[in-house]
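What you see is the complex with one protein chain gone and the rest in place.
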Amino acid sequence: MDASFLDLLMAQQEEVTEAEGGGGIWVVADVVNGAVAPVTLEAIGAARNLAGSLGAYVYAVLLGDGVSGLAPTLYQAGADGVRVADDPSLATFAVEPYLEVLSDLFQAEQPEVIIFGATPQGQALAPRIAQRMGGGLLEHVVAMTLDEATRTVQASVPIYGGEYYEIMACPQARPQVLAVEPGAFPAPFMDPYRKGEPKSVEVKPAEPRVRVLGPAEEFTPPAVPLSQAPVVVAAGRQAGDFSLVEQLAARLGGRVAGDRGARDAGWISPEQIVDIRGVTVAPQVYVAVGIRGDTFHNAAVENAHFILAIHPDPTAPIFQVADLCIEADPKEVLPALIAALEQ
Amino acid sequence: MDFTFSPEHQALRRLVREFAENEVAPLAAEIDRKHQIPFETLRKLGEIGLLGVCFPQEYGGMGAGETGYCILMEELGRVCTSTATNVGAHIGIGAMAIHLDGNPEQKRKYLTPLARGEKIAAFGLTESNAGSDAANIRTRAVREGDSWILDGGKVYITNGGFADIVTVMAVTDPALGARGGVTAFIVEASWPGFKVAREEDKMGIRGTSTAELVFEELRVPHENVLGKVGEGFVTFMKSLDMGRLTLGAACLGGAQAALEMAVYWAKTRRQFGVELAHKQSVQWAIANIATEIEALRSLVYRVAWMVDTGQTGQEFTQLAAMCKMYGSEVASRAIDLALQIYGGLGVTRDFHIERAFRDARIAEIFEGTNEIQRIVIASNIFREYGVRIRP
Partner (left out) sequence: MRIAVVLGRVLDPRGIVVNRRAGRIFINREEYILQPADRCALEAALRIKDAASAEVVALPRTFLPDDDVLCQALATGADRAIYLTGGPLGADEALMARVLVAAIAKLGGADLILTGATTMDTGQSQLGPRLAEALNWPQVLNAWAVETADGAARAVVNAGAGYVQVEVDLPAVITLLPGALKPRYPRGTQLINIYRGVGEIAQALEQWPAADLVEEAALTPVVERRGQDFPPERERGVRLTGSPEEVARAAAEALRKRLPR
């Protein structure tokens, strides 16, 4: 079959038409650096899954200055309708202007479900909308199921940062507002044939009530000890080039550390030794570069949530505790890893 | 019968545990290595009110009773034996003597700043010729008008190197000896004639001051006689009973920490393909020591409860001796076991088991050797049957 014919056929079939009568699942988009944030697309994908069971439409709301061009992305991700509030007063995020637009829109449309990203913007807006409309709100949602009989969304909320999940629902309150965790839901299939006509939303001026005075140059946050650092990049005897370890740490926003071998090599100070005889760590991410991993070291990283290990010896004990293992010389992998993280 | 802690004591434990973990534990290795007194920690403890934990609020204390004091010592003992020892010497025997036998004016003048932590106390009993044999002291006090002139000296005085106030026992009537010839004095370290002769370099509790004190024509005003002239021995024995109970509490904390470390390593260290926890030899040792620690806990807090409910008769002396003797031995056994489970790592200077091991030993010696405690216990038991034990 001729590909151009297929294009034509699909385009006709996928022209989205909107339903009347309110309700629906609404996703409020996050726009970062002029692009739709991945969490918004993930939220639309999750909304589509709910929409099938609910028999509802999925709408997306775009706010910003010069954002109209992003509407096709939202359709492709699965939105049935898109509302755009495109106005210079929305150029940078501020609670009051954004809130007024959303509030008027949602009062008119009476959504059944509203989904935000669990981002700074979502964190600021979702509770305001939920409170204003008498809705329930669950934040940092990582999974959703539907209680079809009562049309209630049951959301999994991570407890203690994800040790386990509590399944929560707001069965009586409407709308049901959810803030979904970035990366928790799969990115949807971007269907190039899905298209639609976005509607613009009236923007009434609202003065931000928080004044930004300028950079807080004198401010430094309280020092976090290595034992509580969220990201640690540690070197071992086989690290090879320590400056690459430092570069990787800088790239990941992490702290540099090492095992006793790194101390012997003179790369780190005694306070940076990760070992049960030194510092015990519990970061979100621990990268062990050229660390063989004896019991004393491995016991000290027991509470790390994720460990990436790079070591040339396939029998190195570090590979028994690491989540992800790269059997290679760090000298070869680190430049590629640093480059890959820069993309 | 009710074995639960009151809400106020639970809240106190939360406070003390948080303080111990945040402020005391991080310094434990360093003060040991550098042989430093944790002055800053003592200041902070005083600021929160913990240095007066068991003293009445009218004299600047917290009024949390002996139970509260045991909680403090247990939680400090769990993270740093040196700090627990500093605090024990200050509250448990130094200031305790003034609390037990001081008159209102002495309590106002001395106990209040001690309870607030503005000043630090020490307890001056031991001499080179009189340790366990406390009645054999040689420091003399001679009456001169409104004052007493003290000559002599004390050894192994915890906090002695920096204490502001020392409760000192001196012979006021050599003919009468311990029964009527010994008097307790409140001495200020700033007075002329008070000298710190030397600091001991010790195997353990290296974050404490253990000093030799010398008194040369030290003039003490008569109003600083603690209790009655000639009854110093009673004052000191009562203080020591209290100190023995709370030393037991500190040992409980040390033993508990050792058990936690032993369990941690037993579940971490793998040999012959399994964690040590799967070895029956390890399981039995852990089960034994855990049982002893629970028995110690019951003993310590029961005796604390007796003090708080006014039951401080002869039975108390015996039970306090048991707390000290059993506590120090359980702690030593627990730490010895932990060290054995840790193997080579346990003896290296890089790891805190080695410090705990060195720190634990003194508890079997000071505040009355465990041999003395056994004499106290046995003589109480035999007394019930009409037998008077000769030392």
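Here the chain labels run A and B in written order, and each chain numbers its own residues starting at 1.
We take it that contacts are C-beta pairs under 8 Å (C-beta built on N, C-alpha and C of every residue); 3 or more make two chains touch, one makes a residue touch a chain.
These numbers were taken from a predicted model, which means no experiment stands behind them.
A.B. asks: In the full complex, which of A:L146, A:V180, A:A257 or A:A322 touches the chain missing from this view?
C.D. replies: Missing-chain contact among the listed residues: A:A322.
A.B. asks: Which parts of subunit A face the unshown chain closely enough to count as touching?
C.D. replies: Touch with the absent chain occurs at residues 95-96, 120, 123-124, 126-128, 130-132, 135-140, 143, 154, 156-173, 182-183, 209-216, 219, 221-222, 224, 230-231, 252-253, 284-285, 287, 305-306, 308, 319-328, 332-333, 336-337, 339-341, 343.
A.B. asks: Since one chain has been left out of the picture, which residues of subunit B touch it in the full complex?
C.D. replies: 6-8, 11-12, 14-15, 18-19, 44, 48-50, 53, 57, 61-64, 68
Rule of thumb we're sticking to: only the chains that are shown with their structure count from here on.
A.B. asks: Using Cα averages as centroids, what's the distance between subunit A and subunit B in whole Å?
C.D. replies: That pair's centroid distance is 55 Å.
A.B. asks: Inside the complex, what are the residues of subunit A that reach subunit B?
C.D. replies: Touch residues, subunit A against subunit B: 276-278, 295-296, 299, 302.
A.B. asks: Show me the residue ranges of subunit B that touch subunit A in the complex, using the header's touch definition.
C.D. replies: Interface residues on subunit B, with respect to subunit A: 268-270, 345, 348, 350-351.
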